[in-house]
Each structure stands twice: as C-alpha cells, then as structure tokens.
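Removed: one protein chain of the complex. Kept in place: all other protein chains.
So that you can tell them apart, the chains are marked A, B and C in the order they are listed, and the count of residues begins at 1 in each.
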Amino acid sequence: MLRMDVKELDRFLDEAFPQARTFGFEIDELDEEHIRLRLPVSKQHLRPGGTVNGPVLMSLADSATYMLVLARLGPVALAVTVSLNINFMRKPRPGVLLADARLLKLGKRIVVAEVRISGEDEPELYAHATVTYSLPPDR
Amino acid sequence: MLRMDVKELDRFLDEAFPQARTFGFEIDELDEEHIRLRLPVSKQHLRPGGTVNGPVLMSLADSATYMLVLARLGPVALAVTVSLNINFMRKPRPGVLLADARLLKLGKRIVVAEVRISGEDEPELYAHATVTYSLPPDR
Amino acid sequence: MLRMDVKELDRFLDEAFPQARTFGFEIDELDEEHIRLRLPVSKQHLRPGGTVNGPVLMSLADSATYMLVLARLGPVALAVTVSLNINFMRKPRPGVLLADARLLKLGKRIVVAEVRISGEDEPELYAHATVTYSLPPDR
Partner (left out) sequence: MLRMDVKELDRFLDEAFPQARTFGFEIDELDEEHIRLRLPVSKQHLRPGGTVNGPVLMSLADSATYMLVLARLGPVALAVTVSLNINFMRKPRPGVLLADARLLKLGKRIVVAEVRISGEDEPELYAHATVTYSLPPDR
C-alpha cells in the first residue's frame, strides 16, 4: 500500500526539500515496489568536458530510495541513509537520466533498495547502487 | 556468446577448483547474461542454531560471478575479485540456496555483476551482492 | 569496557561456534576499540596455485567484527551481519594472516567496524573491509 502518491510526494518536496527541486528531478513512475526518478541533465550536473558528475548519480540514487521510503511509510522525516554502495559502469551521455529504485527489503528498522541508473533510450546501465536506510523506532 | 558451457565449466571446476566441489554448488542455468548456482545447504554451511553462515552467501556470490566470467571469456585463470558488497536481508531457511548472477558490465578490464540469493520456492531475497572482477590485460 | 576477555571469547567459540575453530583463527590482541585475529593459512584456505581464497578474507573480516561486538556487548547471540563491503588490494602470500578490526560506531542498534587484513611482517594491506552489524532491540 502506498501512503503517499506522486502529488503528495511533490508537495512534500516543495515544502520540506526545496533543494531537491533545485537539483531538478521529477517523479516519473511510482508503485508499491518501485519508483522512477527522471533528471534532465543540465549545466549544474556536468564536469568540464560534459561528463555527468559522479555525485549527481549518487545523489539521484539516494533521492530515489528516500522517495520510495516516503511513498510507502508516509512523511518519515527521520529516515536516514545508513550506507550507500555504487558502481559506475559507463559514462553517462548528455540528456535525461532515469533512476529506478526497487525495494529489496522493507523491514521495521531497515530498508534496502537497489537503484539502476540509465539514460532514456539507452539499454545499458550507467550505474548500479544499493542503498540502506534506517527507520526511527517509534513512528 | 558463451565460450564455455555447463559441462565445460564443470570439468574446469573438477580439475582446477576441487574445493568448489567440496563446497557443494552446482550450475543450474546458464545463458549469456545470467548464471544460476544451486547449493543444497548441509551441515558444513550452518552456524549452531541452524542459520546459514554469512560467509557461505558471500562465497556463493563470488563463485557465481566467477563462473559467469569464465563462461563468457573462457578459462581466464587470472580474473580476480576486486571488490564485493553484500547486503543480508533475511535469515536463510534450511534447504536449497539459489544464486542468480547477472552481468551489469563486461568491459575489457572490469566485470561487474549483481547476485541475488534466495531460497527455492521463496519469493523474498536472502541477500543481494554486487561483485567486481578485474581481468588481466593480455588474454 | 570489555564484557568478555580473550579467554571468555575462546570458551564461547568452543561451545557455540566449533566451526570457527575448524576455520582456524585465534584472537591475538583485544582492547576496547580493536581486535586482532590471526589465521595461519593452511591447505583448506587455498585455491590451486596457492592463492588464498577471497571468501577466506571475507570470513575473517566478518569474524573479527563479530568477536569485537561480543567482547563489548557480551554474548549477544542475535547480532547479525547487515552488510559487508570488501576491497581486495593484493594477493596474499602464504603464511599468517592478520585481521585488525576497529569500531567506527557502536550504536544502540547498529555497529560499524573497519577491518584491515595484512600478512605478518608485511606492511601493505591485502584487503580492507567495512562491516555492519545489527543488534537486537532488547538485550
């Protein structure tokens, strides 16, 4: 069951995380096990030479997981990232980045998700991350 | 394209890695992007209390990746594990473990795979790993 | 403060984890923030060609963390590995392996340690791991 839909997540972001808005992603798809964020790459995400910055991909992986946690649990402000592991496989091409996060575990205290980052119309992955969140005990 | 099929991998294991045989896994499925190892859990894999040892799951993830590298590249004796990241999600139940490794990247020098470990007839994952191998430059 | 000293850890291992004994490590040093395990490499740890098996290093990193958790918290049978990340840097030489685990965090519910694996009389690291344990809520 989803406790927040895309509109509610958007409103939450606008109010609580205006930086996320500046960063530039949008929620493209959402169901109980999966979320897709969409990030049109702009100048702020690039290294000279036109490569997308690694931290942009890490940030996107973290955000996708957080959005999915919120969608499932409601506005748990205190959910925090415990660990993040990311492998960078290919240099992203300019254009639109897609981050697909899927739940591997939604426990009482620990959430684990995997995130695949790819380009639009691009079959091969740019990066793969696993992200762990810790949930507050009393929510 | 596969350079080694299941029979050839089996023969390679018998000759070069008799310990793998003692460890007890079998190759259950193999195609170009995916391998499934099957490990019937026995006494040697258990902690007292009947829990499957964490290192058994790590070993299985590493082996699945290695078998898939061999299948794709032929008997590359010098392929070595560079890094392994594993998240343990659920306590495995006694029975048969399945490890499904899929290629995320097969580069000239780096191979990245993700491995999902589950039980037979068990929908939820026990563990998820990403494994990186380095390939020798001149093969 | 230590709740178990080396003798008590040894006794606990003998009783509860006879496999750990078969695996072959000994506790070499112990203080509040650090433990050193010592593993004389034997035939069971080797791949043909004389390389120490990657899973041997992973297992050693996991065990060192677990021993340090026990030393600090007492016999918490239900402490479980949540995640393990390991980088393999150099091929271990035959001889004695040392695993030095140090606490990065000892929280109420999460323990994080880093583990450095080296050889005796060997300045450079063979492997570096970070290991996360989860603690049961009511202990």
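By definition in this document, a residue touches a chain if its C-beta (ideal position, glycine included) is under 8 Å from a C-beta of that chain, and two chains touch if they have at least 3 such contacts.
Keep in mind that this is a model prediction, so the values were computed, not measured.
One of B:V6, B:V82 or B:L103 touches the chain omitted from the figure, and that residue is B:V82.
Seen across the whole complex, the unshown chain contacts chain C at 85, 87, 89-90, 104-105, 107, 112, 114, 124-125, 128, 130, 132.
Chain A meets the missing chain through residues 16-19, 44, 47-49, 53-55, 58-59, 62, 77, 80-88, 91.
The set of chain B residues touching the chain not shown comprises 82-83, 85, 109-110, 132, 134, 137.
Note that in this section only the chains that are shown with their structure count from here on.
Most remote chain with respect to chain B, judged by CA-atom centres, is A.
One finds 23 Å separating the Cα centroids of chain B and chain C. Centre-to-centre spacing of chain A and chain C amounts to 34 Å, using the average Cα coordinate of each chain. Once the centre of each chain is set as its mean CA position, chain A and chain B turn out to be 28 Å apart. In chain A, the residues that reach two or more other chains under the touch definition are 85, 132.
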